[in-house]
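For reference, the structure discussed in these notes is given below.
Every protein chain except one is present and positioned as in the full complex.
We call the chains A and B, going by the order they appear; numbering starts again at 1 in every chain.
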Amino acid sequence: MIDSGLTMHGWVADLMPICRSLSGDGVRETLKYFGALQPSLEIKEVPTGTTVADWIVPKEWRIREAYVETIEGLRVIDFAESNLHVVGYSTPVNMTMTLAELESHLHTLPDQPSAIPYVTSYYAENWGFCLSQIQRDDLGSGPFHVVIDSELFDGNLTYGELVIPGFSSEEILISTYVCHPSMANNELSGPAVSIALSRWLESLESRHFTYRILLIPETIGSIIYISQNLENLKKNVKAGWVLTCIGDNRTYSFVPSRLGNTLSDRISKKILQDRQLDYIEYSFLDRGSDERQWCWPGVDLPIASLMRSKYAEYPEYHTSLDDLTVVTPEGLEGGLSMMMDAIELAEGNWRWASTTLGEPQLGKRGLYPTISTKKSAGIVKDLKNVLTFADGNHDVIAISDLSGVSSKVVRSVFVTLENHALVERFEQ
Amino acid sequence: MIDSGLTMHGWVADLMPICRSLSGDGVRETLKYFGALQPSLEIKEVPTGTTVADWIVPKEWRIREAYVETIEGLRVIDFAESNLHVVGYSTPVNMTMTLAELESHLHTLPDQPSAIPYVTSYYAENWGFCLSQIQRDDLGSGPFHVVIDSELFDGNLTYGELVIPGFSSEEILISTYVCHPSMANNELSGPAVSIALSRWLESLESRHFTYRILLIPETIGSIIYISQNLENLKKNVKAGWVLTCIGDNRTYSFVPSRLGNTLSDRISKKILQDRQLDYIEYSFLDRGSDERQWCWPGVDLPIASLMRSKYAEYPEYHTSLDDLTVVTPEGLEGGLSMMMDAIELAEGNWRWASTTLGEPQLGKRGLYPTISTKKSAGIVKDLKNVLTFADGNHDVIAISDLSGVSSKVVRSVFVTLENHALVERFEQ
Partner (left out) sequence: MIDSGLTMHGWVADLMPICRSLSGDGVRETLKYFGALQPSLEIKEVPTGTTVADWIVPKEWRIREAYVETIEGLRVIDFAESNLHVVGYSTPVNMTMTLAELESHLHTLPDQPSAIPYVTSYYAENWGFCLSQIQRDDLGSGPFHVVIDSELFDGNLTYGELVIPGFSSEEILISTYVCHPSMANNELSGPAVSIALSRWLESLESRHFTYRILLIPETIGSIIYISQNLENLKKNVKAGWVLTCIGDNRTYSFVPSRLGNTLSDRISKKILQDRQLDYIEYSFLDRGSDERQWCWPGVDLPIASLMRSKYAEYPEYHTSLDDLTVVTPEGLEGGLSMMMDAIELAEGNWRWASTTLGEPQLGKRGLYPTISTKKSAGIVKDLKNVLTFADGNHDVIAISDLSGVSSKVVRSVFVTLENHALVERFEQ
């Protein structure tokens, strides 16, 4: 079962208006929506004030309305029009002030005059409004009545966790976030593709790996999860990916793990190379999401990032322009397909060993032309090149590298050869 | 004693007309000829039906005559004119047929209209004729009387083995094949250079290595040899080469072993670099002869290939055009000389260690100018650069790489230094 790009795009559209933040009902509502699509999704809550590593779980944030209006009662900025208009975690305000007083609480992007920027202040109490430069230029001179009807209170931080068991207790970890308000690529594409991936995984006949999928608020969510689950994570997780910005249909991108030498790195590069498309390989220095925590020294999980246009690298990033035209059905479908490739390769990345001493006689098994002329070519050549590296030491990725044959063809060649008892598989 | 290119070219000319195949009297006659040149050559036979790894030794093939003639008795294709005219291992035929019936049994090379292709069908019973496209266009419309007076019978597969003992039981393996009919470079150049090499080896005062030279039918020959001698091969063989296509005077070529990291690979690259000639370094993916078996996973012998124009890469390959004009005295002499370089380097690839603590005083030994001016140069510089890497860890090849001095000069420098007791040698 593979959800179509249109289906995923529908989910993104449904969730777009919700005001998510680091905590609060917007996150709960989002997780409830995904729970309807994937009943195995469990909702977890962690109370305000809990110490997690170097951090403390912050207060919960609730916002009812927020606006700036002229003395005449004309609302010139209104949270009801876009939840990006308010700085995330703004403290309550209700006062009349001059433009000069309001000024330092206004955020615009002069270089992108039609975009509302996305701004937060989670860990220091503050308030503010975000607006387009065009809107800013039209504000008038005030005075203004400024209202933010919000509260910060002892509550909970909410996240979702989903486990799809496999034969093995070895795990593949998928991490995505649910803490941004109305943005499509740098928020909803990640959970949408993750949920579709989980539905496809459940529909498979069998799985070698157990899959753990986390829908968490960025940074504090992964730090919570690490502080509560480090031992199991280090013991079980063999590969994994952060999924974000995976729904536009521009380029494909890859950010390696901290030292770039894990199974996730090898799989990511191999599937991108196999596709023979251009893609961008970034450095870990370009990181920016939860791989910062998963790859932290001492945590050191094998987590890479596979994306379409990387965060902070496309113009609409962290603005109101990151909308339903940036994320497309084709873009989501391409992102899901890339992740399915990655998982199929992880599942099938066995080491194989030839069972014969010297080349097998392929001809008698119908695997080789019986008449020998100048050169073998095509699939026969691929088969021979793959088989000659089946020494029990090299996995499918390594054999693909050595033979120049795509990992998909390497895997299918070994299925054929195993049917003829010409190879045996070894534990990964 | 070094056989000249003209001598070797004479051997090739003598053996050119013989109809060799995977088995049969052509192979025996060829080995007998070489036995006259190298009396240590032993002839071995393995009976039809013997199981060897995944294979069974095939029936022996004998052919007396074969032709296609018109109803008027005009022979339009005749085995007596070229033994390439009959598909190797053709079953007997004696019938009259139309051109349409004959058609599927005819093999030509439309792109090389004057060439008779070389075709075999060893492991599936079949028959056929090979002819030039020019001859094909002139065949007429038949009907034709088609005769192949051949038989496939329980007999033997024949190969030659030659051992030249050295001080050590460690071996260098030379593998070449004797299973193709009248082709010069891709058949006779290999055995001719191998026999000349064996005659030179026997003429040396001493040898560190024991040399094992095999003249075998390709593929089945090496599989037989491996299945009967694997333990000794794995224990003793330290380096080795497949010799084929080593008699034309065009380029030099090198095909590495399976993982490209053996002593044979290091020697091959070093001697080719030392010569400061252009050469082509192929990939193991370009392999095509018995290194396919010697390097098979689990067999893993350190066998590379040194060639002139590589098989399947020159236009005359596997056709009647691979004749006595492709193989030349100069070409054979160059091939023999390259192999002598390889063996001299293998023999002399010691590790050396300086016996002094700090630079020795070269001047008092006449190895250094006593007046010091601006810079040392030439052989003095080479000597100092070689000696400074004599740490007992690096062999001659590594010191040549580090110092930029050719391996021949490195070896001669160490002889000089050993005469002055300035270095001592270590086991290879």
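The rule is simple: a residue touches a chain if its C-beta (ideal position, glycine included) is under 8 Å from a C-beta of that chain, and two chains touch if they have at least 3 such contacts.
Nothing here was measured: the structure is a model prediction, and the numbers come from that model.
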Query raised in the report: Out of A:20, A:85 or A:318, which is the one that touches the chain we can't see?
Result: A:318
Query - Which residue of B:4, B:232 or B:361 touches the chain not shown here - result: B:361
Report summary line: The one of A:2, A:119 or A:163 in touch with the missing chain is A:119
Requested in this report: Spell out the interface residues on chain B facing the chain that's missing from view.
Outcome: 353-354, 356-361, 363-364, 370-375, 385, 388-392, 403-404
Query raised in the report: Going by the touch rule given at the top, which residues of chain A touch the chain that is not shown?
Result: 53-55, 87, 107, 117, 119-124, 126, 219, 222-223, 226-227, 230, 258, 284-285, 287, 292-293, 295-300, 312, 317-318
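Rule of thumb we're sticking to: only the chains that are shown with their structure count from here on.
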Query raised in the report: Cα centroid separation between chain A and chain B, in whole Å?
Result: 55
